[in-house]
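The structure appears right after this line, and notes come after that.
What you see is part of a larger complex, with each chain still in position.
The letters A, B and C name the chains in turn, as written, and every chain counts its residues from 1.
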Amino acid sequence: MSSVSDAESLVLSSDPLHPANLIPELCRGFYHLGWVTGTGGGICIREGSIVYIAPSGVQKERIKPTDMFVLPYPQPTEPSPHTDRVFLRRPKQELKESACTPLFWNAFDLRDAGSCIHTHSQHAVMATLLWAGKEFSISHQEMIKGVRIAGTGKALSYLDTLVVPIIENTPNEEDLKDSMAEAMKAYPEAAGVLVRRHGVYVWGNDWQKAKAQTECLDYLFEIGVKLKLANLL
Amino acid sequence: MSSVSDAESLVLSSDPLHPANLIPELCRGFYHLGWVTGTGGGICIREGSIVYIAPSGVQKERIKPTDMFVLPYPQPTEPSPHTDRVFLRRPKQELKESACTPLFWNAFDLRDAGSCIHTHSQHAVMATLLWAGKEFSISHQEMIKGVRIAGTGKALSYLDTLVVPIIENTPNEEDLKDSMAEAMKAYPEAAGVLVRRHGVYVWGNDWQKAKAQTECLDYLFEIGVKLKLANLL
Amino acid sequence: MSSVSDAESLVLSSDPLHPANLIPELCRGFYHLGWVTGTGGGICIREGSIVYIAPSGVQKERIKPTDMFVLPYPQPTEPSPHTDRVFLRRPKQELKESACTPLFWNAFDLRDAGSCIHTHSQHAVMATLLWAGKEFSISHQEMIKGVRIAGTGKALSYLDTLVVPIIENTPNEEDLKDSMAEAMKAYPEAAGVLVRRHGVYVWGNDWQKAKAQTECLDYLFEIGVKLKLANLL
């Protein structure tokens, strides 16, 4: 008989690259980038059929491995207003499931992503207000090469125009699920989805690629905003 | 006979979440956010009837647990020009009581807060100059959801307009006590009070919520300023 | 018989100033300056006839000494479309050689540099768009004194005008080699080369001087951009 339950062993590891250890470390970094202040934003990592997600409404720079929710992918039954999500492990404290969960699921279902990051970066929010229509686009920037087609395909070229669809925000984060899914289908090459007055969702094959692409997109939102304000775009 | 006095034991703990340990750690973080440079700003934490406050006029990123003032709440007698505050513990060094103390007390008395944060953030100061009237307001920003009604109630909705009253600065910080209290009564749903050309006071049920709300409000001041300067607001 | 191969010993050292240890440390610093986010940018260090280069396409703030490529300088044969580069040591993982390698080589061949740094700093990119011609120039700034003539000569004076040529970006980073070399010949006193919509290459006699000059140039790009936007330049 082991000293910790099977469920607990899902988040206990001495490997710093185990998702339960990585997510807190990455969130500390995101906090200092201004992506997840005020408990906003987050990251999930999927390793095959196991998904690790940080809880909602907590200080992202202070989460611990034992704060993680662990879910099976796919879910045994499609969650709906009538069925709850199934968890492999829930934290003991009265922590709430992330409201981002259904949106992260879009990245798994529609792009077979291994990780998805959600930020409230001000560069993303400013971009959704300076690009008033349904998409943000920018071209002729080296950092475009750091973004992959559909988020999980081959890298864009310097000659490509990067396009990120923008959806309208809703009072409840979960309600973004359908419009985000629609945008992902309407823009099958998009590596992320902007949410007006809110932030951005970015995914990749694994956490390294999701993180690198979030950095590239955030850089492009930031420089796009600077260029617009300087009348250079 | 114990080796440390009862008063000293109020600030000596091996628990990193003890207020005497937390306040120095949080102040280091606030320093790097530009909230408490030049010895300005600060934070207090109240646990039931015991209040912990960092001293005035010291480098906030270098304070130590033994620098803390500890006060009873409520005070045995209402402090006035003729009565001094009562302390459970004072630091040995010739440190001065925080000039913010009466303002922090407003948050306890009028909102039953468990923590109050004061910053000199430039975003707050710029907001008080771009919003020239008696209040800052912003709507349709996701980060509004991170702020609670009255600072201690339920969370605002994305559809709510966030309003923070602005009071005029005074030469002596203590003299803000009455106008801050008036603003808190005039704006019973406000989660903080801006002080023109000075900064902001934000409170919450506990330090976690006070800190998260300070981050959300600071984000909203910052993006509000950016939007005004870009003629988007 | 030693326990590690001769090739491996090239990157294993307990000296924190060994290039294989320094490059990861410096890259962590560059990441926090916004120079190498999204896996972009990098640094190489040459000690005599041995060159250390970080791999391509990895998170620069997380590289390890064992991720380094080590190359002989000069190469036994001039690399061309028909000959590959020779390595003294390659990392075991499936890491890719840096696309910056031929550009770093320009700094060795044309300036006898001991180190070259490539950043994607937004200050550099903004400078290439606000200076629309073939060069960035600025005068009467103290920080000009931190830059050396040709990158490896004596320091510029406060009375000198700093000039950095700007070349046009290409879809493949390697293809910048010839235009960068031409710019270095056309501007024999230049300490770096800007790449429009991409970033900057800066070199120096050793890593300390390359880093200090990159900081000075980045400062000058940043303040130049601010002055232009404020109509002060």
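Note that contacts are C-beta pairs under 8 Å (C-beta built on N, C-alpha and C of every residue); 3 or more make two chains touch, one makes a residue touch a chain.
As the structure is a computational prediction, the values presented were derived from the model and not from experiment.
Visitor: Copy number of the whole complex, given 3 identical chains are placed, is what?
Guide: Across the complete structure, the repeated chain appears 4 times.
The rule is simple: only the chains that are shown with their structure count from here on.
Visitor: Report the topology of the inter-chain touch graph, choosing from line, ring, star, complete and other.
Guide: line
Visitor: On C-alpha atoms alone, could you tell me the rotation angle mapping chain A onto chain C? Nearest 5 degrees is fine.
Guide: To bring chain A onto chain C, one rotates by 90 degrees.
Visitor: What is the distance, in whole Å, between the centres of chain B and chain C, each centre taken as the mean of its C-alpha atoms?
Guide: 45
Visitor: Counting only Cα atoms for the centres, state how far chain A is from chain B in Å.
Guide: 32
Visitor: What residues in chain B touch two or more of the other chains?
Guide: Touching at least two other chains: none.
Visitor: Looking at the complex, which residues from chain C come into contact with chain A?
Guide: The contact residues of chain C facing chain A are 37-40, 58-59, 120, 122, 125-126, 129-130, 169-171, 195, 197-199, 229.
Visitor: Which positions of chain A touch chain C when the two form their complex?
Guide: 140-143, 146, 157-159, 208, 211-213, 215-216, 218-219, 222-223, 226-227, 230, 232
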